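Please read the structure below before turning to the comments.
Omission of a single protein chain aside, the complex is shown with its protein chains in their original locations.
On to chain A.
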Amino acid sequence: MRRDHGYPPITEWWKMKRKLQKQFIPPTYEENNFTKLQNHRQRLTTVEDYINEFYLLSSQVTTYESEVQKDCIKVLQKKFPESTRVGRLEGMLLEAKGSWGDAQKTYTRLLEDSPLDQVILKRRVAVAKAQGDTSEAIECLNKYLEIFMADHDAWRELAEIYVSLQMYKQAAFCYEELILCQPTVPLHHLTYADLLYTLGGLENLQTAKKYYASTIDLTGGKNTRALYGICLLLSLNFISQCSMAMGQLIKGGRNKEDKDSSELQSLAATALEKDYSKRAPNKLSLLTATLKNMKL
């Protein structure tokens, strides 16, 4: 066998897999599967059989890392020579191969003809991000948002990049824009509260409390993260109250806020315990101990 022909034995699974594929799978396997998938019709089979057959065929069609993509693009280019959409596919194939420089060149060329193409502008951000050039990604995204300021996904993406660089203030600005555009989306309120909590400082923490509360309001009390957020904040508040007492900074009017705060915390704690006892009863004792710890 391999030893007889002077080849070393195969010791790695992926090598074996490749050899087996070469030997036993016909070269037109992928194309045949693709054709079958495209021509799949229900005819006289039941719905369930049709769906099962569909999933089987689509799992057999592997379009990752094959020559089929290149051939498809060649055909498209022939038929639609000046098309931006085909150009985008070309760029994306280059991205998938990791040829970042060529991908950038393709996109720059396409932008000369259609400078306001949103998809291409965003692909440029993706290329910068994939290369690890975060400052370029931020610059491109900011320029994009100057024109397309209603693009919520772009604001969220920019905020995520800022968070990964620990630029929390800038990320918070993005979320302020998002809350302005979509004030009833609870996710924005929640992430904004998380950002303010991470930034820290008395004012930010007090605003964070308000946004956790608005998240709870918008989600009908069902958001676990917001409930935990309230508990965390109020355990922090307790610590700051003690140190403030030492510094004689307590004013008389604060007492009402303290009562509201501790009421809010016990409400949040009760809501969490109720939810855990229903959906995660094995974690309930851990939760109760944890909440007790947070109240110090």
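One rule holds in what follows: contacts are C-beta pairs under 8 Å (C-beta built on N, C-alpha and C of every residue); 3 or more make two chains touch, one makes a residue touch a chain; residues count from 1.
Everything that follows uses one rule, which is that contacts and distances are computed from a predicted model.
Set against the options "Probable glutamine--tRNA ligase", "Transcription factor Pcc1", "MPN domain-containing protein" or "TFIID subunit TAF5 NTD2 domain-containing protein", the UniProt name belonging to the omitted chain is "MPN domain-containing protein". The chain omitted from view is touched by exactly one of A:Thr191, A:Ser214 or A:Ser261, namely A:Thr191.
Among A:Val163, A:Leu178 or A:Leu234, only A:Val163 touches the chain that is left out of the view.
Across the entire complex, the residue among A:Glu12, A:Glu67, A:Glu82 or A:Glu146 in touch with the chain not shown is A:Glu12.
On the side of chain A, the interface with the absent chain consists of residues 12-14, 130, 132, 160, 163-166, 168, 191, 194-195, 197-198, 224-225, 228-229, 232, 275-276, 279-280, 282-283, 286, 289-290, 293-294, using the contact rule stated above.
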